[in-house]
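Below is one structure. I have some questions about it.
Apart from one protein chain that is not included, each protein chain of the complex appears where it belongs.
The block that comes next holds chain A.
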Amino acid sequence: MRKMLTIISNVLRASTKKNGAQAVSEGARVVVSSRSYADFTPQASFDIKGCDLHRLEEGPAQQAVLTREEGLQYYRTLQMMRRMELKADQLYKQKIIRGFCHLYDGQEACAVGIEAGINPTDHLITAYRAHGYTLTRGGTVREIMAELTGRRGGIAKGKGGSMHMYTKNFYGGNGIVGAQVPLGAGVALACKYQGRNELCVTLYGDGAANQGQIFETYNMASLWKLPCIFICENNKYGMGTSVERAAASTDYYKRGDFIPGLRVDGMDVLCVREATKFAADHCRAGKGPILMELQTYRYHGHSMSDPGVSYRTREEIQEVRSKSDPISMLKERMLSNNMTNVEELKEIDVEVRKEIEDAAQFATTDPEPPLEELCNHLFSNDQPLEVRGTHPWTKLKSVS
């Protein structure tokens, strides 16, 4: 299909270079525009919301330049993330995914914006709402979905599940609220120790923000000037508890006290990107840690076991969807600035949908891990050892 479209559009481009006439291919399900890609705006500058600042003289610029290429790439990733989470919802309801499943839809701009503001060689760690980050940090949809369904092709060979996915420079996927924050500072320590110009993005939610270990981490990261960007994804609810009921101060960007902070519109991928770049510059300049609060929203409940409407209204969810959806926002910006057109975006949607379907197909047909794997991966770089089974007559084998 894609090849055919390219051939058609090449032919049309050659013949309609200057006059921009529409040509509709009869019977085809996709409208092929004859508009030359050279007619699209290659880049544009957008006004973005300013950030509230804490212990900072100035914040990120209030304008962001977006190239067409970047825009299309962000759009594709945002859409991929959205569809992947919705597919997970479906599979969970069919009981093909089990246990805990914490979905990220609504918050995509955070993951995509952050990745756009750092390098692949930087590091990142988050809590259990981690599917989006697994994707931006190099995981494929196939291996993420197969992990959710517990198959051997999963990113953790089926042994981790939703909350325990890892890739290079991505340290999960962590189930215990707040525990990932000291871990992230530790990663930052390792970066500084080894003299690498790398930093660690350490994410946590508004619920975790009250954890003591986070304040312990703020203190040490600051004392030792660790290259750590603390990011609080404030989606207004810690499971079923609204921020007002959990926190004496909901100014999460100020909670680092002696750590400079900024509060960012987390629904706008450009805001997130610019703020991340700003924060990264701060760390790389050796100034120590910095804290970002991303104001965002999750459409689903806390997890698939939570309908998400006993502690908030459907109207509230609907309002965010209609006024602040990250994908819609990017789409409107690009369309109104002639950086793309509806057809091109639809093409991307079709490709995304296909990739998700393929991944779901794989995730539901790939076999479960073999029983021989049960006891493997207890120790790294170690001798094979014998593991006790459910009774003394079962002796199982474990290799590194």
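Rule of thumb we're sticking to: contacts are C-beta pairs under 8 Å (C-beta built on N, C-alpha and C of every residue); 3 or more make two chains touch, one makes a residue touch a chain; residues count from 1.
Going forward, contacts and distances are computed from a predicted model.
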{"item": "Chain not displayed: protein name in its UniProt record (\"COPII subunit\", \"Pyruvate dehydrogenase E1 component subunit beta\", \"S1 motif domain-containing protein\" or \"Translation initiation factor eIF2B subunit gamma\")", "value": "\"Pyruvate dehydrogenase E1 component subunit beta\""}
{"item": "Identified contact with the non-displayed chain, of A:Gly158, A:Pro227 or A:Pro326", "value": "A:Gly158"}
{"item": "Of A:Pro227, A:Pro326 or A:Pro369, the one touching the omitted chain in the full complex", "value": "A:Pro369"}
{"item": "Option from A:Leu223, A:Val342 or A:Leu378 whose C-beta touches the chain left out", "value": "A:Leu378"}
{"item": "Contact set of chain A toward the excluded chain (per top definition)", "value": "98-100, 147, 150-151, 154, 156, 158-164, 174-179, 207-208, 210-213, 238-241, 245-247, 310-311, 368-369, 371, 373-375, 378, 387-393, 396, 398"}
